[in-house]
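A short write-up of the structure that comes next.
Apart from one protein chain that is not included, each protein chain of the complex appears where it belongs.
Our next item is chain A:
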Amino acid sequence: MPSLRPFFPLHQIKLHSQQKYMEDNNKPHQIHLQILSAAAADAAHADAAHAGSIPDKTAAKKAVSRLDVLTRFHAGYFRISLALCGQALLWKTLSEPTTDARALRPVVRAVPSFAFALLWSLSFLTLATLCVLYAFRCALRFRCVRAELAHHVGMNYLFAPWISWLLLLQSAPRSFPRPSDGCYHFLWLAFSLPIIALDVKIYGQWFTQGKKFLSMVANPASQITVIANLVGARAAAQMGWRETAVCMFAVGMAHYLVLFVTLYQRFLGSNSLPAMLRPVFFLFFAAPSMASLAWDAISSTFDTSCKMFFFLSLFLFASVVSRPALFKRSMRRFSVAWWAYSFPLTALALAATEYAQEVKGEVANALMLVLSILSVVVTLALMVFTAIRTNDLLPQDDPFACFPTVRRQP
């Protein structure tokens, strides 16, 4: 019998049949996955090779575990301080005598005033600790800080400490300097000037620099830059510095407009944000809430524009909350990203409080009550989770861990 030479070499036949098998199973993306994982492995190897100090993957893992707290710490941890300071501000606003919270008054009066002082002190201590840690990181791991500044998500959290300080300043107890004092003005300047400097850097990058165009780097965390401006504007308005307030408000709103449009367009798709960071989607409704509060402070009344911002943030809240599938992957394990849930809810509750003061009705009061309770519950839950799972706070594979020698591309 003559030996029949196959038409194709054998390995090609196998490849063909394998592909056919996969397509028959209607799973062409499996092929994609293989390509991707191969590419990723290659990239990791290339990075490691480029770094020169970490020859293979297992060694890389060991190196990570040896890295100390300073390296794994990053500006995203300021979410904790943001949340706590926001809570302090909410408590202060609710307990103010001008707050006509008929529904809330008995509840708020029931909580002893030292609880508020405790909360404020806790926020202050947390913020101070985090700032000290970050200062050490800047001093000793400056390369990491630079890498973080270059990262499209990490760079936004450099605003977070200043926002927290401003919130803390606004929620200061009565014994602290009043907004009309020179001391207060000085503190405001100390906290807002870095915001303005970062504004100039980052907003300028958006439309001038090659790799950091807005369409490339836009992601939901970029709204923190806008929130920083709005918080500064609100604080300035409460101090009486109206022009400065309007200036910061205008800058914030102009960039918010651009950012809002870009984020909705989602030019780059969902790739701009890792799945673990989906909680920052809550920032979508934090920004309009802060805008509403800021304009309320500037114009001294909760007028139609404030209402419109508040309603927009309510709508976005409903929209985000009605999509629980979006957050499924990030909820599998506790991480510091979970703290991103708290501040937006607090901002929304604050805006609802102002709204209820203006529009005195059952619906408005009920809304204020519900949102405030939600924000308090979420923050308490997060505190409990943090206490239980402190180890998870600094996990091995935190997405923004900065290796001293490897730069992560956006």
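In the analysis below, a contact is a pair of C-beta atoms (placed from the backbone, for glycine too) under 8 Å apart; a residue touches a chain by one contact, two chains touch by 3 or more; residues count from 1.
Rule of thumb we're sticking to: contacts and distances are computed from a predicted model.
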Protein that the absent chain corresponds to, by UniProt name, given "DDB1- and CUL4-associated factor 13", "alanine transaminase", "Mitochondrial inner membrane protease subunit 2" or "S-type anion channel SLAH2-like": "S-type anion channel SLAH2-like"
Which residue of A:K201, A:R329 or A:K360 touches the chain not shown here: A:R329
Residue among A:L263, A:V336, A:L371 or A:L393 that touches the chain left out of view: A:L263
From A:Y134, A:W162 or A:F309, residue that would touch the chain that is not displayed: A:F309
Missing-chain contacts mapped onto chain A: 19, 23, 26, 28-29, 31-33, 35-36, 257, 260-261, 263-271, 275, 278, 281, 284, 304, 307-309, 311-312, 314-315, 318-320, 322-323, 325-326, 328-329, 359, 363
